[in-house]
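For this depiction, one protein chain was excluded, whereas all remaining protein chains were kept in their positions.
Presenting subunit A:
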Amino acid sequence: MQDLSSLPIKGINDPWKTGIKNGWDVIDGRTVSADRTLEADVVIIGTGAGGGVSAEILTQRGLKVILIEAGKLMSSDDFTLNEGQAYRDLYQEGAMRATKDAGITILQGRTVGGTTVVNWTSSFRTPSETLQYWQDTFGVENLLRQDLDPWFQKMEERLKISQWIMPPNANNDVLKKGCEALGWEWAVIPRNVEGCWNIGYCGMGCPTNAKQSMLVTTLPMAMNNGATLIHSAQAHRLLIDGDTVTGVEVRPLNNDKVPTGATVTVKAKTVIASGGGIQTPALLMRSEAPDPQSRVGKRTFLHPTTFTFGIYDKEVAPYYGAPQSLYSDEFVFKHGVDGPAGYKLEMMPMHPGLTGALMGGYGGDARNEIERLPNLASSIALLRDGFHADNPGGSVELRDNGEPVIDYPVDDYLLEGAKRTHLTMAEMHFAAGAKEIRPSHSHAGYYKSWKAAKDAINNFAYDPVITGLGSAHVMGGCAMGQDESQCVVNSDGSYKYLNGLYIIDGSVFPTSLGVNPQLTIYGMSARNATALADKLKA
């Protein structure tokens, strides 16, 4: 039996403790009780993939940058590998974020470093099909693969991205075995890690600093270059004077995410919104930013993701080992870029809290099911959303208190795709030697043969909520492109209707991607932040 519970992780240097000791300018919003005003050349709202990359590039050019982050500063010494603490401290809404009708649960980061602190390290270049579709359909300019490849290469070097060289864990090995048996293509995932211990806790904050998240790469560099970080502080509204943005009104938050009552006013001629899908559109909506076509918050995409459990005779230990190391693109563009929904196949790590939530059910059956966790493998299928007129994605709305909610109707286009993903994953698990499988559908049980599973799946009602869908990729809401009937951001990241405002994060994607999004955000952010630095220093 695999057991890492006595493995000691020690001797790790926490870069933030050292940095703060050496003079990094970090303001903890929880301690701010009096109003104050700060000034910078550039204020960046959000410290994830877009904000981190932008901060490094702009500070390297000598610009004074202030970073605003709603989440707390948590670093390697704080990463206890306790699943509950991780959800509470590192995820949006304590990992309880969901779409308005509870149809899709959403895992998204909320901490210094954003989702890069909790993602599973998969790092893919954007498919050329996706970028061509953006140019053809939305008028995105100069962002085809040949334009972005140099930026991808730059960020791959910066973040030590390379194909994982260790053998896959037993969970990922299922994908290889299944695909090989069925003649489907599969490949090794490039990961942003250096000196990875292969323990499997990417989703709870890397305790060894091996994951090259923003927390240990671009943000420390920006801090060394004189940036100021204000964490535990929510960017409430943009300050707008006529058609020009002049700064941000920031509300420090206490430990319960409630405003302390103080206001920090950050003045800057250039404002970069890097809050990601959901948060960036919500900021613009709270600010009543000009939006003549009412497009802010629209076209939000999630890569709605189905899953299928397989039970194996041999131990799988899906909680240990690099969480994602193999993938299959056999079905991602099988029907073209804009046909019936395509999907990427990967595996997901399974720790008990997430497992219990995904298994659902009640009573004795639910208990018996989770007791098989050590022998469980879990495959996922990420559906490409946003490439068809029948699948326009979701909309961000604001609650009365200004918090965002996403309304994402699970439409027939997705449900038809979900059914095909269940068939594919059931077939894959049995080809890999599974004894039983269960697809992510409330009415599903465990099936002991491919034929029994196929018959069951073909007879399910595919409706919202009972079709089990999750998301770890929030994209869109501030679409990029020249088509003003759909888009609010130009291809250089500038907002169409306000001077001085740039949007550099995953919210600018006019569709989903078809791959895990971090490298796309890194590459596009490096390109647009560099162009912005050139402009500001000209």
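One rule holds for everything that comes next: a residue touches a chain if its C-beta (ideal position, glycine included) is under 8 Å from a C-beta of that chain, and two chains touch if they have at least 3 such contacts; residues count from 1.
Just so we're on the same page, contacts and distances are computed from a predicted model.
S.K.: Pick from "succinate dehydrogenase", "Polysulfide reductase NrfD", "Tat pathway signal protein" or "Iron-sulfur cluster assembly ATPase protein SufC" the UniProt protein name of the chain that isn't shown here.
M.R.: Answer from the UniProt record of the missing subunit chain: "Tat pathway signal protein".
S.K.: For a quick check of understanding: of A:Gly195, A:Gly242, A:Pro292 or A:Gly363, which residue touches the chain that isn't displayed?
M.R.: Of the candidates A:Gly195, A:Gly242, A:Pro292 or A:Gly363, A:Gly363 is in touch with the missing chain.
S.K.: Which residue from A:Gly62, A:Gly84, A:Pro150 or A:Gly336 sits in contact with the chain not drawn here?
M.R.: Only one of A:Gly62, A:Gly84, A:Pro150 or A:Gly336 touches the chain omitted from view, namely A:Gly84.
S.K.: Based on the whole complex, identify which of A:Leu38, A:Ala95 or A:Ala529 touches the chain you can't see.
M.R.: A:Ala95
S.K.: In the full complex, which residues of subunit A touch the absent chain?
M.R.: Within subunit A, the residues that touch the unshown chain are 1-11, 14, 16-18, 20-21, 28-34, 72-75, 77-84, 87-89, 91, 93-98, 100-102, 105, 199, 201, 204, 207, 252, 254-258, 260-262, 319, 351-357, 359-364, 366-367, 370-374, 399-401, 403, 405, 442-443, 461, 463-466.
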